[in-house]
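Note that one protein chain of the assembly has been removed; the remaining protein chains are unaltered in position.
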């Protein structure tokens, strides 16, 4: 089987530094330092992409050849499409690769009300009249970042069509409203993601868009790997983490039989974090694994039963 | 049963101060002081969140472990989802927890015409050109408040997608129109609510959104507790309050059999307040309990009969 | 039966003053002075609500306990909902109560293209940049008026959701675009109306909105009372007025059998006013009672027959 | 039968004056002077309604009591609704009554993209910032004109709801965006029109709107009267005019049997005008009566046959 | 048969002048001078309609009485409606008549996203504040041009309703946003066109619009005439032109049997122009006649067969 699986979430090697800040969400280790630098504003002088550089290595343990394949794709600047279910690590993988390649990463969460101008830029009114403001795609193309359009299938067509001239030989971005043509920086690469389980009915990318991308599949990791990740990320012991993964595996079998999606690795880390905080395992699982994803009484009973089987 | 119930409405311990102001809505005690400080404008200099700090303890009597669970969730900054029927105290619980944790609380009532810009912010035109105005979500993320999106399922997709990067490990909020990335303040937490009875048909959160939250269930309190709350909040005696709760319990059994929702604790306090003002109990119940929720003649008869059973 | 009925239209006690102005619509008495003061502009300096104060008593003869019930509701600032068919006097009742309580009244006719900004306010561009303009709801909340949203069910959801924080214990109005939170003035009360006959199919208030209000029912007055009102308001004699009411009662029986609504008291006053002007009764009834409400030939015959029965 | 019929189009008594201007559309008499004064701009200083005053009597020969009924309605400022098919003279009647009553007339052709702001007014940006521009309804209400909303049923709901406070006892127009309440000028009256044949399916006025108006019915005039009008207006002899009316009567019998509308008096005047210019009668009828209203081959044959019967 | 046919496209009498410019589209004669004057900007000082005057006679050979009928219609300023299939010469006829009558011509291609403001005008922001910009309809009405709305049925209702007061006796154009009423210049006339084959299903003009116009039918010319036009316009010999017309006649018989429209005269001139450039007739016909109008394999075979029959 050649589906790629990957190791989730950053290593805790940096534990102990920067203890002045409380822990960010879903992080049980109280002193974990942030992954991003302090200067988070893009409008600074020297480096317009400073806010988008990743200064600390995100944790990623390659399972198959996904890192090598991505490196080869980046070498020829092939636009990439990452496919997989919710919360399985697509965003993390892009962050890891951006770090590994030493390139800035600009991430855009797509939605159906996003316009092409939200990507490309727009004129703002200034004291001296209108001033052009690059959108995230123009910023990435102009100065050379990896631009990651998360859940691109949610976006309107004008958003997906606007990437066409950036994803073929031309590698350019016409700013029609400004009358400028950006020739993409040599470092620029476009990456998109979507969840194949969603896009089947009404929403799908146009064939003329799909054909512009190479594609990598992602899925939840195997049992041992996932348990290790959960233990590592949440702070629970290896045995508890294994039980949580067992619960998730049961829930994933219910996908399509009353559940739209299974329980993701991210949710297991949530549960583990609560347990590590002293919350009883039953309460933690109900709060982090069961209640969020279903309100159906029968389905809740089934999931609660899975929880009590292990705790 | 581990469904959380909670005590409604603030204690009247503060009665007697600030008597110059008339009683606010649904408050029978004429001299109750306001819960909010005088300086209600956010644009003040020193503390941009001054208008959102809760200076007086809202009344909350924990029934189950909801306070401890929430505290554990906040400790790891897990985004939280509060589920339950209309008027059962979700908003009050968040206010109580914000007070208990000593964090400011920014509440946003979501609706289907709300845009992502309403949350994130927008440029306003000024004498010196455009000026950025943080939206409530950006304000909370930048300066460290709990941001509570009430009835989030009513909002459009761009509103729900905009919270994604704030609710995973990244904890950041890209202000794409401004070209800035806000790294969330360590105190920031996102809380959302919705009513599972509503969202079943067309509106539902995307799975990729749900999975980012831990969830707590809420429901109406048990008989004795609810009667105590009604008596306390409305000023009627304990026996009258008990009768009102009996009427509510009958109405709640009609939910799904002609009533979309039962009678909430808030409505009982309305009825009690009118009785405490000298309105006859029958008139008060019709006005506050029956007439607001149904125009169906049979259903009105059934509810009126329930009222006359007790009064 | 405890449905409230009420006396329509202002008493003519003021007849004879201010004769320089022609009669306003539907008023047969040529010298009736206006109910509103001359200074109708809200932008005046001292009292921002001057345009909304009611300086002359609107005519209202209480039938049941509606005045006492409303007074009790206002005493606890309970938000109120007035239900009843078109043209039965809901608006007049609110005007009367505002006069009786000595509070300004801001009325907003809701419609489906009204936005939350139309209620709350917006930024206008000025020579010095943008300037905030309070909407009618913000004006009422800030300075203490009764705000009456007429036919609220016509409005879009963002309009109804925006009133939520004003109608529970919080009594506040967040001006998200301005970054301000208005704490409602102690005099502020919210009143809404709608016609239950309309909202049955697609449009209805959300339960979470309905539960925030106490409700009063309104209907057309009884025969004797209505005839007295028609005679009084239109200037016809008591016998003619009685005939007009008989015609209306026949038409009201046809509601749901080919007529969407019956003939309202307002329409009877229209007919009476024409008769008082010398128009033959048959012509007056056709013009004021029959032609406006139906184009169906059979229904017109039925109504014309009712007219010729009495004239 | 009490359906009102009326004489179409202005008398030619004024023929011979103002010969410097070519004939306006549909007018065979080459020297007819315009009905409107030269100063057609409303922004003039002294009289803001100068552009809307009618200085020359429009031709109108009362058939029934429509003039007297309208005068009675205006005396009590009853809002009026004019019903009837396309091109039967509703607009002309309002112009005649405005002239007879000596009041300015502001006509608005309603359409489904018209907003409330188009009626009420809006802020315009000026060198000194925003400046309020009264819409036609505000202009009429403020300075005292008859405001005629033509085909009001085409307008969106916000347009029809905005007239409510102007059409009941209050006679006021809240300019919510400006924070002003216009108390209607004593001369103000609102008149609306619509074609009952159109509004049956999706579009209809709300009952709460209809009930605010008295109504007058209009239809095509009787044979002799219509022939006289056609002869008079188009310049053809009385016999030719009679033939044209016969053709129209045949076409009107086809309404609902393949034709949406019959041939209107306006179209007959078109045909007569062409004949008076020397165009052969057959060509003139095809061009002015048949070709405009149908592309169906069978229906064209039927109408062409009706033409050749008389010419 | 009284269907009007007309001669297409301008005579080449002017050949030989102005050779400095390359040939415009679809013109085989390399030195044809442009029909329009050099100063194509409307903002010039003296004559606001200078850009719209036609200084050179467009070619038009009257077939029936269409020129005389139009002249009679213009004499009484009757609004005109030109009906006929795509590319049969409606636009050219209007240009010819405008030239013959010596009036400027303003042409507007209608579409479903066109608003009334696109026709009437709008305020633009200037250094001194807002400035009114007449739209094409206001320009024509104010200064006296023929205004030609091409394919008017594509436009939204607000566009068609806005022409009503210009197309009845009033001949005025209210600029509601400006508060001005334009009384139409005596030279003004409104002309509209549409293709009856299109408007049958969802789109049609309202009857109240249609009745305001006289109508002329247009169709493709007869064989001999069309061949002469094609030869003249494209530069091919008379025999080749005849073959092209034969092919078109075959295709027109397929209309409704797999083809939405037949091959127009314009397309024949395209094919002829390519042949005159040395392109083989088979290639030219496929490129100019067959490929543009169908992708259906069978229909392409049928049309290709028709081509090979003659070439």
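The first chain written gets the first letter, and so on, giving A, B, C, D and E; residue counts start at 1 in each chain.
In this section, a contact is a pair of C-beta atoms (placed from the backbone, for glycine too) under 8 Å apart; a residue touches a chain by one contact, two chains touch by 3 or more.
Keep in mind it's a predicted model, so treat the numbers as computed, not measured.
Undergrad: Which of the chains on display does the removed chain touch in the whole complex?
TA: Over the full assembly, the chain not pictured touches A, E.
Undergrad: Using the definition of touch stated at the top, determine which of E:69, E:82, E:108 or E:254 touches the missing chain.
TA: E:108
Undergrad: Can you say which of A:65, A:222, A:239 or A:301 touches the chain missing from this structure?
TA: A:65
Undergrad: Going by the touch rule given at the top, which residues of chain E touch the chain that is not shown?
TA: Where chain E meets the chain not shown: residues 9-10, 21-28, 34-36, 40-43, 51-52, 86-87, 91-92, 107-114, 118, 122, 124-128, 131, 133-136, 139, 150-151, 154, 195, 198, 260-261, 263-264, 266-267, 270, 273-274, 277-279, 283, 286-288, 291-293, 295.
Undergrad: What residue numbers in chain A mark contact with the hidden partner chain?
TA: 2, 65, 68-69, 72-73, 75-79, 81, 83, 115-116, 123, 125, 127-130, 156-158, 160-162, 164-165, 167-172, 174, 176-177, 179-184, 186-187, 189, 196, 200, 206-208, 210-217
In this section, only the chains that are shown with their structure count from here on.
Undergrad: Fewest touch steps from chain B to chain E?
TA: Counted as steps through touching chains, the separation is 3.
Undergrad: Taking each chain's centre as the mean of its CA atoms, how far is chain C from chain D in angstrom?
TA: Result: the chain centres lie 31 Å from each other.
Undergrad: Could you list which residues of chain A touch at least two other chains?
TA: As it turns out, chain A has no residue touching two or more other chains.
Undergrad: Graph shape for the chains shown, where an edge means the two chains touch. Line, ring, star, complete, or other?
TA: The chain contacts form an open line.
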